[in-house]
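Presented below is the structure to which this report refers.
Coming up: chain A.
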Amino acid sequence: MDQADIYILAGMALFAIALHALAARRHLVRKVLAINILGGGCFLVLIAVARRAPGPVADPVPHAMVLTGIVVAVSVTAVALILVRRIRSATGRTDFPEDNRDDRV
Partner candidate 1 sequence: MTALLATGGWLPVSVVLSSFLTGIFIFFLREEDVLMRSLLNLGGAVLKVALGILLLWGVAQGFVYTFVLPLGAGLDLILFADPLALQFVLLSAGLWLVTTVYAIAFLEGSPERSRFFGYFSLCVTASTGIALAGNLLTFVIFYEFLTLATYPLVVHHGTREALKAGRTYLIYTLGGGMLLFIGAVWLQGLIGPVVFGPVPALAETDLPRGVLIAIFWLIAGGLAVKAAMVPVHGWLPTAMVAPAPVSALLHAVAVVKAGAFGLFRLVYDVYGIALAGAPAMGGLLAMLASVTIVYGSLRAIAESDIKKRLAYSTVSQLSYIALGTALGGPLAAVGALAHLVHQGLMKITLFFCAGRLAETYDIHNVHELAGMGRRMPVTMTAFTVAALGMIGLPPVAGFVSKWYLALGGLQTGNDWVLAVLVLSSVLNAAYFLPPLYVAWFTAPPPEARLQRRILPGWVEWGLLVPPVITASLALVAGLLAALPISPLAWAELIVALRYFPVTGDGP
Partner candidate 2 sequence: MVDTSWAAIAVAVPLLAALASLWPGRWTAVAVMAVAVPGALLATLGVVWTVYEIGVYRHPVGGWGAPLGIDLYVDGLAAAFLALLAVVAGLASLHVLADPDVKAMPRRRQSLFWSLWYWVWGALAAMFVSGDAFNIYVTLELATLAGVILVSFGHGAVALFASLRYLLIGTLGALSYVLGVALLYGATGTLDLVLLGERLVPGPAVVVAAALVTVGLAIKAALVPLHIWLPPAHGSAPAGVSAILSALVVKAGFYLLVRYWLGPFVSLGDGVATALGILGAVGVLWGSLNAIRQERLKLLVAYSTVAQVGYLFLLFPLAAAGGHVMAWSGAHLLVLSHATAKAAAFLAAGNILTSQGTDHLSEIGRASHHHRLSLLAFGLAGATLMGLPPSGGFLAKWLMVTAAVETGQWWWAAVLIIGGKLAAIYVYRVVRLGFVTSPMEPPGAAGPPRPPGLLPVPMLTILAALGLAVVSVGLGFASAPPLRLLQIGMPAAPGIALEPLP
């Protein structure tokens, strides 16, 4: 097991932890944070994959992917935070209602 493999496993562990948080945490901001950590796990795996390329330099393609991914993650976070704020101001809630099935919220 080389260094890159450790990073890959670490990245997947992060992904798993964040997945748990996304499901278990009720506060909406914590869910948004979980999504960010989820992304962090993915990017760690990508960077590690880049390092495993044969030759002296790292593979640039995964790096480009991580850069793109970060831009997407930032946009997602921004939209999510705006929605959380609007939910807070509209309903005073910071979590999902238990019953989301009908329109009585």
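Candidate entries met the following condition: all candidates are chains of the complex that A comes from, given by their letters.
Of note:
Methods note: a contact is a pair of C-beta atoms (placed from the backbone, for glycine too) under 8 Å apart; a residue touches a chain by one contact, two chains touch by 3 or more; residues count from 1.
Computed from a predicted structure; not experimentally measured.
Candidate 2 is the one, among 1 or 2, that touches chain A in this complex. Across the complex, chain A meets candidate 2 through its residues 8, 11-12, 15, 19, 22, 28, 31-32, 35, 38-39, 41-42, 45-46, 48-49, 52-53, 59, 61-62, 65, 68-69, 72, 75-76, 79-80, 83-84, 86-87, 90-91, 96-97, 100-103, 105.
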